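Note that this complex is displayed minus one protein chain, with the remaining chains in position.
Chain naming follows the written order as A and B, and within any one chain the residues start at number 1.
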Amino acid sequence: MAQVILKDVEKTWASFVAVARQSLTVADGEFLVLLGPSGCGKTTTMRMVAGLEEPSGGEIWIGDRCVNNVMPKDRDIAMVFQNYGLYPHLTVGENIAYPLRVRGVNRTDREARVAEAARKVELGNLLHRRPRELSGGQRQRVALARAIVRTPAVFLMDEPLSNLDAKLRVTMRAEIKHLQAELGITTIYVTHDQIEAMTLAYRVAVMKNGVVQQIAPPAEVYDRPANLFVAGFIGSPPMNLITGNLVDGTFTAPGVALPGAGTGSRDGVVLGVRPECLSLCAPGDGHMAGTVFTTELTGEAVLVTAQVGPARVIARTERGFAEATGATVGLRADMRQLHLFDAESGLRLPEMASRLPELVPGE
Amino acid sequence: MDTVAGATTTARTAAILAVPPRRFVRLPDLRDNQVKYLLVLPAMLVVAATAIWPLAYSLLLSFRSWRLARSPVPGPFIGGTNYEQAFTTSEFWLSVGNSALFVLLSVAATTALALGLALLLVRGGLLRRSVQSLLILPFAMSPALVGISWRFLFNPEFGLFAAMFGTLIPPLAGINWLSTPALAFSALLMADVWAWTPFMTLILIGGLASLPQDTIEAAQIDGSPAWRILFGIIIPQLRPVLVVVIILKTIFALKQFDVIFMLTQGGPGHATQTLVYYAYLNGFKYYDMGYAAAVSWLMVVPMLGLTFLYIKFVFRRAA
Partner (left out) sequence: MKRKGGWGRVQDGLVVLAAIVVLLPIVWIALAAFKTSVDVFELKLFFTPTLQNFATIFEPPYLIHQKLLNSAIVSICVVLISIPLATCAAYSFSRFRMRGERAMLVTILATQFVPAVVIVLPFFLMFRSLGMLDTRPALILVDTAIVMPFAVWMIKGFVDGIPLETEEAALVDGSTRLQVLRRVVLPMAAPGIITAAIFAFIISWNEFLFALILTRRDAVTLPVGLQLFNGQEGMQWHLLSAAGLLIMAPMIVLALLVQKHFVQGMTMGAVR
């Protein structure tokens, strides 16, 4: 149980900047998710905390000591790898026991703690099997058990669920969240899946090209994305982003007119509005007009993709929607949930919005 | 296998990201940094002592005159005389010609046969996989044993192959293969091709098996005839492997000694005397050390060229 602090940490390989110089603090017991696309530096950051990568600059603190020159084994951390990193020549039980074994824990204690860890991840009766005999989900649990058997100060998880099939991912997600809450161990979790980030994190750090774009609790990242990148990355289906201009407070783009979207005039503005904040109405009513490109039934709702001018806009509507492809439709936006961004810099323009978007009650 | 899949995924991901592939970058611990050099040191020393030193020594020797029979120590420095002598001796050029012809024919034959056999075997199934497991046997045989076995097989009186060829091709009945220059050369070729084709076949099977099936299946669905698929899709994609096979076989053909020694001893006359054998004769029959060294080194140059090509190829594809 410790906090993790990165002070002016950066990582470069020759001229390639993997992680730009920045600082980050992970509070004691916090579940921090590093989220971003491939190559954004999230894994590199975590590996520096683990000691598997040497920072090009800056300091890394775990608890109350600087661990820059401390070997991974002495940092009191545990790590779950993307491909599990299990020892194929050892049984499941021996895999889980390994961290204890190399620290000289005696056999009785070892067996007790292994049994306890296995119980927590529901692996009890598989202790004598070898990894190759197990399914993906089971191997994942072995990796988890091996991580918790020592109750370290920090958990590091490198995309642990990305090799599992979709259904299994959902169940394992819940298990990981429950486990972390139960044990209260500071966790740094790396993923490119924004749903994992949203569901698991206390705070999400969205990264791109080695720079943290925004670090905030999931609701804030969802409701107040700091820039275009975060806005487009979080949320599925993704936020609709329409490029246009602000003219006297009205946002205009081909097929779009939203009076009162902002204040003043400005060229090169991107409007962001989430699919669930768009509703369909009769053509002519509403803020946008277009034709239906396609409709998709997701089970609990219908996603309508509409061609509005040159842009394709997704709206989420109820099951009853019956228009066919090619039909003309109108769309109305919830004026309380609009986002405006500068088209060039990508940054959010809070002062241009006539109202701040409300945070969804509950968080 | 999980680990293999994981390794391949990691490698591919690294390639896609154009991030330097992950290696251990250890913490700045002086002891650790030295250890990695220490680990390679013994092996490098052995290589230096047993390959680099002899090569250098041979080179130096090639510039001296030394008849071992006459003097126990190296003779005087004579510059490029040995090399001059080589270039002006007809026997030298004969050996070069033999080497060239041998390499050309054996590489062509081996590659063609190996490709054909690989195409036959890659389909799988019990029969083919059993036969495939036999392919390693010629590799397990000592080349010297191969040479002497084929000498046995071409014995004019009781050689199996001499008899078989004699029956199949009447003009050849009763002829002593190994004392007829052209036939001795053919026998040598046959022995060499027999010894190396299975090995090359295995490599090509590996190459064929790793070809993406998608393009082939797409062509089949499109209705392409089999030969079109073979020449238009399979062979072009197999080119890297074929290059490896050809370069390796060329090198092994140039190096070939044991089979020649046991089969024909370079004869009849000089019919099967290659450059390697010529060097051997000069060094250990006539004991003209300087000259033998020069001839050997003349061979090293093209070999190094081939090696350079091979390395460029392998390093380009790896990582």
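As a working rule, a contact is a pair of C-beta atoms (placed from the backbone, for glycine too) under 8 Å apart; a residue touches a chain by one contact, two chains touch by 3 or more.
Note that this is a predicted model, so its numbers are computed, not measured.
A.B. asks: Which of these, B:Ile78, B:Leu94, B:Ile148 or B:Leu230, touches the one chain of the complex that we don't see?
C.D. replies: B:Ile148
A.B. asks: Can you name the residues of subunit A that touch the chain not displayed here?
C.D. replies: Output for subunit A: 50-52, 71-73, 77-79, 81-89, 98-99, 102-103, 146, 150, 156.
A.B. asks: Need a quick check: the contact residues on subunit B for the chain that isn't drawn.
C.D. replies: Within subunit B, the residues touching the omitted chain are 3-4, 6-7, 10, 22-26, 32, 35-37, 39-40, 42-44, 46-47, 49-55, 57-58, 61, 117, 120-121, 123, 127-128, 130-131, 133-146, 148-153, 155, 157-158, 160, 163, 194, 198-199, 202-203, 205-207, 210, 240-241, 244, 248, 251, 254-255, 257-258, 261-262, 276, 279-280, 283-284, 289, 292-293, 296-297, 299-300, 303-304, 306-307, 310-311, 313-315, 317-318.
To be clear about the criterion, only the chains that are shown with their structure count from here on.
A.B. asks: Determine the centre-to-centre distance between subunit A and subunit B, using the mean Cα coordinates as centres, and give it in whole Å.
C.D. replies: One centre to the other, that is 54 Å.
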